[in-house]
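Handing you this structure, nothing more for now.
Note that one protein chain of the assembly has been removed; the remaining protein chains are unaltered in position.
Then we have chain A:
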Amino acid sequence: MSKPVLFVLQALVAVIAIAIWWLVTQTPILGDPSRLQFFFSTPGDVARQIIAWFSTGEIWYHLWITLVEATLAFVIGAFAALVLGFWLARRPKLAAVFDPYVKAANSLPRVVLAPIFTLWFGLGIWSKVALGFTLVFFIVFFNVYQGVKEVNRTVLQNARMLGMNERQLLRHVYLPSALTWVFSSLHVSIGFAVVGAVVGEYLGSAAGLGYLIAQAEGMFDIAGVFAGMFVLSAFVLIIDWLVTLAERRLLVWRPDNQSQH
């Protein structure tokens, strides 16, 4: 499929979805429109709300807060996971000892942690960063661990025979191999950093997209809730697109990279 055709088809999905939404909430084909408007708002109201947010500039502050929280969560989480993943992957005995605890910690639903983090880190950005951290950390951690474990044996032996010492093996063989795995999970881990930030804001905060949505919900302002969701989706799409750009630059050496995009 050529790019313009694909784009037209993708746009068509949005147009049809919005058209159905409009028909349901503005015409009496599925019953009383004013009743349905209470549950689904209308495309016009949601658009007006989004335009109002952007024209007053109010939204930028909230977007900025969410972005800062997600970025901090990602950077700190990925870094900690990289260090710890490397460390444990190179020490199988230690990894075996910690294995059940890592799995137990990962299986914990993060939402239950949110109140604890609020208690520990307050209502500011750091409780949200902590929530995002717990999500990002495990994804990156398992990928680094896998990446170090599954280094190609021939490449490793060859590097050894060329005379690399442990430090050089780490830099030229283990790290690039682990980073491949980290990059391949970048879309997921960055997505989760945003999820952590928004959920944290939703559960208790004074700023951010999650806060906006929670506020609107509290006032039965369905247009506000929908508008918040749309802005959030666009926000995630833009970040995802940036990740794809970064990936293309960083993984040029990968065979499947050209065919994929």
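Going forward, a residue touches a chain if its C-beta (ideal position, glycine included) is under 8 Å from a C-beta of that chain, and two chains touch if they have at least 3 such contacts; residues count from 1.
Note that in this section contacts and distances are computed from a predicted model.
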| item | value |
| --- | --- |
| Protein name (UniProt record) of the chain left out of view, among "Ion-translocating oxidoreductase complex subunit A", "Allophanate hydrolase", "ATP-binding cassette domain-containing protein" or "Alcohol dehydrogenase" | "ATP-binding cassette domain-containing protein" |
| Touch with the omitted chain, as defined above, among A:36, A:164, A:188 or A:229 | A:164 |
| Selected residue (touches chain absent from view) among A:94, A:155 or A:238 | A:155 |
| Residue ranges of chain A at the interface with the undisplayed chain | 154-155, 157-165, 168, 172-173, 176-177, 180, 252-255 |
